[in-house]
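Below is one structure, written out as structure tokens; the observations come after it.
Here the complex is missing a single protein chain, while all its other protein chains stay put.
Up next, chain A:
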Amino acid sequence: GVVLRPFLVMESLDGAARTLPSIGRLSWGLPFGRAHGRCGLSPSGGLLLQKNLDSQAVAFLLRKRWALYSVTPLYKFSSAHLKAYAKLLSAYIAAEKQNGLAVEVGVELDIKVAISCLPDLKGSEQDEAAVLVQLSLRPQASQKKSEEKVVWSGWFCSVCGDDLSKNMPADFTCLPVFLANGAESYTSIVGSWFQKMFDCCFHHLAISPLNLSWMAAMWTGCKLEENASAMELVFSVPSLPQSLDISYAIHAEDAKALWDTVQKTPGEITQEEVDVFMDCLYSHFHRHFKIHLSATKLVKVSTAVASAHCDGIIKLGLSRQYFIAAFQRKLLTLALGQK
């Protein structure tokens, strides 16, 4: 399998990077101050995901904008009761819409809730299966034949967190990454239901420029399809009276060629390599425009594989085979790092 070194590694004094053997020792402290570097996940764990991805089950994940959240472990969540949860949630949504009026559980309501497992989205056998929540509008009586329209969907996932599930206390389920697509009002209703039901907590997950550059490098390294769209980096210039954005587009094959010269071990990405890669792009830009991109803030990365915005919005591209476990693991690390 491909071994991906997580983006944040403990740096020992001599500059050698090492990963901690177990996530159980993940530092939960502030990433600043005395903590000199954060640790990452263990790079073990195969990519069961890739071979399963041919199924249509995950097709709905692609080409949509997903807002990212991190979630604390769910208390007394059981994947055996998903149907019952769906009923409760749909009653809760109906009640919320009526400003708290009581609603009978189990009757047909305007909004249908479906909660299901996505067993395909697993990085390893120990991982919890991803959980998908979908809200759809029931068709009006007049237009019976029309199909149910999905208005909102969200899914919880945990990939390659083997040690994570091992170290979880009983009764807790760890699905630390939550992705939502659809109106934010639904996100907050569903979120508050999960919060009440499973005593968990949602946090919006923003992506720092440092992590964005990591993603840029990772996606650049993916195998290209014919006519892959260009890689685009968007920078915002701070402390100016008007906001100024700089967009920097690079042909996908050029970016790949550059990355291939930088990357030492295929399948492994280190922070130093990412730094060198970005510095090369920056110095090229500086040569032409005399602008130091390193003095600006990287806000968006988009490639043929996927795109990510610093506000915590990601969009997955066409190529399903790159709906990579690595990317999910990255999100996992992000979600765990943000405490």
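Keep in mind that, in the parts below, a residue touches a chain if its C-beta (ideal position, glycine included) is under 8 Å from a C-beta of that chain, and two chains touch if they have at least 3 such contacts; residues count from 1.
Quick note on the criterion: contacts and distances are computed from a predicted model.
Peer 1: There's a gap in the complex where one chain should be. From "Centromere protein M", "Elongator complex protein 4-like", "Protein phosphatase 1 regulatory subunit 19" or "Mediator of RNA polymerase II transcription subunit 18", what does UniProt name that chain?
Peer 2: Its UniProt record gives the name "Centromere protein M".
Peer 1: So one chain is hidden, and I want to know which residue out of A:Ala206, A:Leu224 or A:Ile246 touches that hidden chain in the complete assembly.
Peer 2: Of the candidates A:Ala206, A:Leu224 or A:Ile246, A:Ala206 is in touch with the missing chain.
Peer 1: In the full complex, which residues of chain A touch the absent chain?
Peer 2: That gives, for chain A, the contact residues 8, 10-11, 13, 15, 31-38, 206-210, 238-239, 271, 275, 292, 294-298, 310, 338.
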